[in-house]
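Note that this complex is displayed minus one protein chain, with the remaining chains in position.
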Amino acid sequence: MKSTTKPWIFTASCPSVIGTVDVVTRFMAESGNYVDEIHSFDDREANRFFIRIEFFPQSADFSADEFRAEFGPKAKQFEMEWALTEPNHRPRVAIMVSKYDHCLNDLLYRYRTGQLNIEVPVIISNHPDLEPLAEWHGIPYYHLPITADTKPQQEAQVIELIEKYDAELVILARYMQVLSPEMCNYLDGRAINIHHSLLPGFKGARPYHQAWEKGVKMVGATAHYVNNDLDEGPIIAQGIQTVDHAHYPEDLVAKGQDIERVTLFNAVKYHVEKRVFLNGKRTVVFGR
Amino acid sequence: MKSTTKPWIFTASCPSVIGTVDVVTRFMAESGNYVDEIHSFDDREANRFFIRIEFFPQSADFSADEFRAEFGPKAKQFEMEWALTEPNHRPRVAIMVSKYDHCLNDLLYRYRTGQLNIEVPVIISNHPDLEPLAEWHGIPYYHLPITADTKPQQEAQVIELIEKYDAELVILARYMQVLSPEMCNYLDGRAINIHHSLLPGFKGARPYHQAWEKGVKMVGATAHYVNNDLDEGPIIAQGIQTVDHAHYPEDLVAKGQDIERVTLFNAVKYHVEKRVFLNGKRTVVFGR
Amino acid sequence: MKSTTKPWIFTASCPSVIGTVDVVTRFMAESGNYVDEIHSFDDREANRFFIRIEFFPQSADFSADEFRAEFGPKAKQFEMEWALTEPNHRPRVAIMVSKYDHCLNDLLYRYRTGQLNIEVPVIISNHPDLEPLAEWHGIPYYHLPITADTKPQQEAQVIELIEKYDAELVILARYMQVLSPEMCNYLDGRAINIHHSLLPGFKGARPYHQAWEKGVKMVGATAHYVNNDLDEGPIIAQGIQTVDHAHYPEDLVAKGQDIERVTLFNAVKYHVEKRVFLNGKRTVVFGR
Partner (left out) sequence: MKSTTKPWIFTASCPSVIGTVDVVTRFMAESGNYVDEIHSFDDREANRFFIRIEFFPQSADFSADEFRAEFGPKAKQFEMEWALTEPNHRPRVAIMVSKYDHCLNDLLYRYRTGQLNIEVPVIISNHPDLEPLAEWHGIPYYHLPITADTKPQQEAQVIELIEKYDAELVILARYMQVLSPEMCNYLDGRAINIHHSLLPGFKGARPYHQAWEKGVKMVGATAHYVNNDLDEGPIIAQGIQTVDHAHYPEDLVAKGQDIERVTLFNAVKYHVEKRVFLNGKRTVVFGR
């Protein structure tokens, strides 16, 4: 069983009823899959069950299609939403940026060095500034300027690029634009945004300046799924940094960048490793 | 100079003009006081200067009165608010509580063991529950019940006790009552409250329940001076604790208690050691 | 399924072979137990499997004896070490102390307020100092002085008390004595010690003084199971605190107390909630 290869990942959620665990683990045993790690959780408020399993098929001729065909009907009985993710799955990710490059630089570094198991086929921005960074990593960069007037057209172009490059996840790495409701709907559940405050504190614009006004002793960052409610999408990860009276707003901005990029990275990694489940307005995260 | 005795503490603030440091340090040198530690800070937004000095008088017949008499006129020139605090100063502190005892237990433990250099001559509560804890520490405990109707009378009784016991600081150690504007005015700048959230997030009632609704991944606590604006007094200290999806509101309440009591202790210690300066709606804290 | 009652807890470990998860979860399903939370982990270095399940029996006449009788033979097939813990299990804990009271005060506070689901039938010390604290909590306190000469006799008395009071866990809450090999053997795997450094750094005596000599910028604490190798028992929990140049050894001692007591509490809570598994010289901790 000792192995340093990557496991297959099985994830599922469904209403809480007896037998949910058993239907999964029995199937694993009967189909000869070695279960390496399980996390399960029942939310007693939402009456919903969540499970994530890492497993190693023991049979040389393991077939994902067969797994899906055989497990499908069982899942249906439990109204289960489920997914099987292969060891080498590298989701295609579109990154959207504005002028700040700290998050982009960090994501590309981790992408380049294999810390983030993703493909980055495209970077989209409303400013030309970060093109050299994209270029050095050999990634196509699209500069799509935006004004209040051209927002619908620009967002249409963005969607076109997301589809052209077949991105299953969009990362808003300090994109700094308020998305239209249509765009939010389009991205719902498959875009991760980084907000530079500990939400729900300091929503909206210039959160570090708001924080300074209040004389806080800690600033934070929040990575969350995009939904229709600005800065209110389900939270995936948060991080904080201590500060003191000697930090002016520009110092908070600078100091916050470190926590922003780590928090965004954590959220993306959790998402890519299939550790995150939507649970109404909240998330379940089987972290490590 | 090597000494493990406690230093005298000099603190001052005044408008930012040239010479503020010099008037202080020159006086120290000329009056034969050995300066052990200086923190100074100029707030360029508020145009205000803050300084805290720990010093050891070198002369056997050092006199605080003489210090005050000689330094007073110099201070006046700079419109300085200043204070001289003796090594053995133990401020008299009234503690107000409701039913939760985690903060009280912690404060009394640190008081009893000398970690907090204070006197606690009186504990006041709107409930009888924590009397045994007070009694074990040999501290008078006053049970003053409160209703919407009796609030003015009860607050008058509280003020009477604060004055009877000559308390220079009041700690609201989860007192859980909204104070009247009159009471807030009375306590302005000399009462420290602990709020169980990272303010300004989750103001008001049941912050842990609010936090759970939002699915946050961190909960916090804030110790601040009381002023007239509920949960908006100048922040002295904040603390946080990470949480996850498996924490129901009651778990947040339990987990938050550890961070509440440490945050309150930190704030009180900073205050007692004269490390905190009011600076408009913000504070300057020369921490360590 | 919605319930705020406490769950039953099932824990097991055994060699890593296929079917380990299935034998447990199938039994749960077949005996009508609702699985609320699973953590499992396979250590691929040790080739060992660990699982912890929280479950709610669905049948009114659930019987632990029946569970044990039925599951026993299945467990045997897998060479499983396993335990079933009832919702109201409150382990009996003997606490051993010396003169420092910060850990004892903290444990008793949490015991008294229900944060730690334990019984404390006895406190044992080589000094009389902490008797009043024990007395206030209504707990028998035994003062058993110790010298190099009387160590064997004293330890024999300690063992007698542990057995008289039927303690299943012993907490060394800054007991400050080096135990004899015989005593270590006796306590192996059922005693938790708190050491005031981030082990394996600063083993042995006066770790804060060692830390000060080295000019560290962080001090820590380690809670670990007692075994025969001084300060080398399997680590359960660690905590740290930042410090700076202005902290003399006595400041490190004072500051470290907060992290010691929280770290010890965390370890004891994990142990009591059956979250800790021995894994050779290491532990598996299904934390939260």
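As written, the chain order gives the labels A, B and C, with residue 1 at the start of each chain.
Everything below uses one rule, namely that contacts are C-beta pairs under 8 Å (C-beta built on N, C-alpha and C of every residue); 3 or more make two chains touch, one makes a residue touch a chain.
Only a predicted model underlies this, so the values are computations on that prediction, with no experimental measurement involved.
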- Query: Which shown chains does the chain we cannot see touch?
  - Reply: A, B, C
- Where C:Pro15, C:Gly32, C:Pro128 or C:Pro200 are the choices, the one touching the absent chain is C:Pro200
- Query: Among B:Phe41, B:Phe67 or B:Trp82, which one is in touch with the chain left out?
  - Reply: B:Phe41
- Task: Against the chain that's been left off, what residues of chain A make contact? List them.
- Result: 4, 37, 101-102, 105, 109, 113, 115, 136, 244, 246-247, 250, 254, 258, 262, 288
- Task: Write the list of chain B residues that the hidden chain touches.
- Result: 1-4, 16-22, 25-26, 28-30, 32, 34-42, 44-45, 47, 51, 58
- Message: To test your reading of the contact rule: which positions on chain C touch the chain that is missing from view?
- Response: 41, 43-45, 198-202, 213-218, 220, 234-238, 240, 244-246, 248, 279, 281-285, 287
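What we mean here is this: only the chains that are shown with their structure count from here on.
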- Message: Just to be sure I understand: the centre of a chain is the mean of its C-alpha atoms, right? Then which chain's centre is nearest the mean of all of them?
- Response: C
- Message: So, comparing C-alpha centroids, which chain is the farthest one from chain B?
- Response: A
- Message: I'd like the angle of the rotation relating chain A and chain B after CA superposition, in degrees, nearest 5.
- Response: 180
- Rounded to the nearest Å, the gap separating the Cα centres of chain A and chain C is 36
- Which residues does chain B have that touch at least 2 chains other than itself? 244, 246
